[in-house]
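Take this structure first; my questions come after.
All protein chains of the complex are present and in place, except for one that has been dropped.
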Amino acid sequence: MKHYSQVAGEIGAYSDLPFWKKADRGDLAYVAYGLFIVTLVLVSYALGALKLLPYDPQQISIGLLNAPPGRAGHLLGTDFLGRDILSRLIVGIQAYFLPGLLAIAISLSLGTALGVVAGYRGGPADALIAYFNDLVDSFPRLVLILLVIAAFKPDIYYVMVVVGVTGVPGVASLIAGKIRFLRQKNFIEAASVLGLPAHVIILKHILWYNCRTLLIIQATLGMGEAILIETSLSYLGFGVQEPTPSWGNMVQAGANYFLQGRFWPSTAPALAILFTILGFHLLGDGLNNILEGKRKK
Amino acid sequence: MRPAAIRPIALALSREMALTALLLLGVSFVVFLILYLSPGDPFSVLLEGQMAGDTARAGIREALGVPKAWYAQYLSWLGNMLKGNFGTSIRTGLPVFGEIVRVGLNTLTLTLGSLLITLCIAVPIALHAAVRGDTALSWPLTMLAYVVSALPVFWLGYLVIYVFIHKFGLFPLISGSSGAQEHAWLYFMVPIAVLGIANGTISEVIRYLRDEMSRVMAEDYIRTARAKGGSVWRHAFKEGLLIPVTEIIASKIPFILGGAVIVEQVFNWPGMGRMAWQAAQDRDFPVIMGIAMVAAAFVRLGSLLQSLVYAAVNPRGPQE
Partner (left out) sequence: MQRIPVVVLLILAMALAMPAVSWPDSKRDGRPDGGILSYGEYGRPATLDPITSNEMISVRITELVFSGLVAIDEKQEIVPELAERWEASKDGRTYAFFLRKDVTWHPKEGEEARPLTADDVVFTYNIMMHPKTITPLKVRYEFIEKVEKLGDHAVQFTLKRPILNALAKFSFKVIPKHGPSNPLYLTREDPFVQRPIGTGPYILRNITADREVILVANEKYFRGRPHIDKFIAKPFADQNIMSQALMFNAIDMIVLVNPRDLPEIQGDKRFVLQPYNALSYAFFSYNLRNPLLADKRVRRAFTHAVNREEMLEAFFNKQGTIISGPFAPGSWAYNLDVQPLPFDPQRAIALLNEAGFTPGPDGVMQKDGKKLSLSLKVPIEKESEAVKRVVLAFQNYLKNVGVAVRVEFKEWQAWKADVFLEHNFDIILASWVFDDSADISSLFHSAEIGAWKNNFGGYSNPEVDGLIVESKLTLDHEKRRTINRKLHALLADEAPYTFLWTLTNYSGYHKKVRRVAIHPYKFFSFADEWFVPESEQK
């Protein structure tokens, strides 16, 4: 669950300065880095999809196992089967990108729906949804994932469905909380007194004006989490399987050589994970600070 | 504790227990169903190494007295569980409850220990940022926290072991039986520290604590206290620190449990993660059900703690 502070007394869009003028330098830097990473990810994804890669990521080179960076034109070296690491890193993005989007789509859509019902309707619906939230929250996610893998197959999409569903309570409670907050400020009452129909209130005023930044931020954090989960699972051997590259299974394959002093095969993908997750986190937090307003001293 | 505070706490406690029981029931049912529907025979682990035909496989169920229908199996498990009997592992024949308690405690130590480390790092940074605002120090610290949060724990573990081996000449693994091991305390701390640092939640914890603290500090009642010259700390502590900390702990426990699985493997820590994986692979029903229950109970423990703290601090009743 991610919690963000409710800023008292500010509803709706700011009207005076454009946000980038008001924002803190640091936050802008965060967002800039975050956007840079997102662009990098998208570009790499495209490169991978279009197969514009320095080497074929599946091309095995038995004579060139675990080569250090720079050898024979491999910019980042080769792995335990002599395959080019750089190409595999680029293609490895596909392991989490679409599945991550799936997870985000599920948690945001279901979470919003539930949150709106709980917050707007209140009463018994709220209580029922709260129970559902607690139930999903209690589920030991790892056990669930292991079971799903055993029951069906080690497919990252199935796993991401689980991740998406377990992310629903977090989003739902945030949305519900926001709605309660708005209700507290008589925002909703005012709107309905003005004669606006319920679905307009919900869709336009609540969600679009007030929740969109929250959802965007949840999306960025969700992607960061999806990367972490996918790479961890692939590291353990449950996620993406060979020969498909995933940063997680690349770290695992390289880790076998780490203690012998050959760091590179596992460090390259580990750094990729580091910089990418960092990017998404910074993007999320930067946006949160800028858009949701930061307390100034 | 003030008498006025006891009743809400008792109420909160009983409410949580009832909810927990209901939730555990729900969890057990769903887990059982998934297990039942998955391919693979839970008893095939006994027949490994022997190609048994279908009749032999069916014979096992009869021999071991397993009821035929799936709901009968579930109900029989449930009945036993309520009596405190979690059954025995198909693979080892050992009682599930005892085994899980042992490994569960190990994982609990690892998880709580690492949470403690996370808090030890996060709380000072958050407080500093909230109270003193942006100073020259806070930016590098915050950046460090972000970087560390994005570090994959499975890589850090190997790095730490490498450093210990090659720089310190120590082999940081606890050896259960070999008598007195010098630096044993150190070896105990290493996996906890690794998980505490690299579980991916530090930056979020810092940010959450800092925001909550800032928010509370800006509240009217604090401003009044300040204006009156009273101690800010005492007033701000409960709402600004204690509650957010319990909230964030409660919400992060499931996440950290996941990281614990990896750390357990690298450092040979005898915890639940390995048992869970082995049991899932073997379709060891009793063990998986037991682990699901225990893991769910852990998570509930977090919410329980949270509700208790709310009730103790806010006798008027918990707010969401």
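Note that the chains take the letters A and B in the order they are written out, and that residue 1 is the start of every chain.
Rule of thumb we're sticking to: contacts are C-beta pairs under 8 Å (C-beta built on N, C-alpha and C of every residue); 3 or more make two chains touch, one makes a residue touch a chain.
Worth saying up front: this structure is predicted, and the values here are computed from it rather than measured.
Of the options B:Thr92, B:Thr135 or B:Thr224, the residue whose C-beta touches the omitted chain is B:Thr92. Take chain A: the residues that touch the chain left off the picture are 60, 62-63, 65, 80-81, 149-150, 153-154, 236-238, 241-243, 253, 255-260.
Touching the omitted chain from chain B are residues 38-41, 43-54, 57, 59-60, 63-64, 88-94, 99, 102-103, 161, 165, 171, 173, 175-178, 264-268, 270, 274, 281, 283.
By definition in this document, only the chains that are shown with their structure count from here on.
Within the complex formed with chain A, the chain B residues making contact are 19, 22-24, 26-27, 30-31, 34-35, 37-40, 133-134, 139, 146-147, 149-155, 158-159, 161-162, 165-166, 200, 203-204, 207-208, 211-212, 214-215, 218, 247-248, 251, 254, 257-259, 261-262, 265, 273, 276-277, 280-281, 283, 288, 291-292, 295-296, 298-300, 303, 320. Against chain B, in their complex, chain A makes its touches with residues 1-6, 26, 131, 134-135, 137-144, 146-152, 173, 177, 180, 224, 228-229, 231-232, 235-236, 248, 251-252, 255, 258-259, 261, 266-267, 270, 273-278, 281-282, 285, 295, 297.
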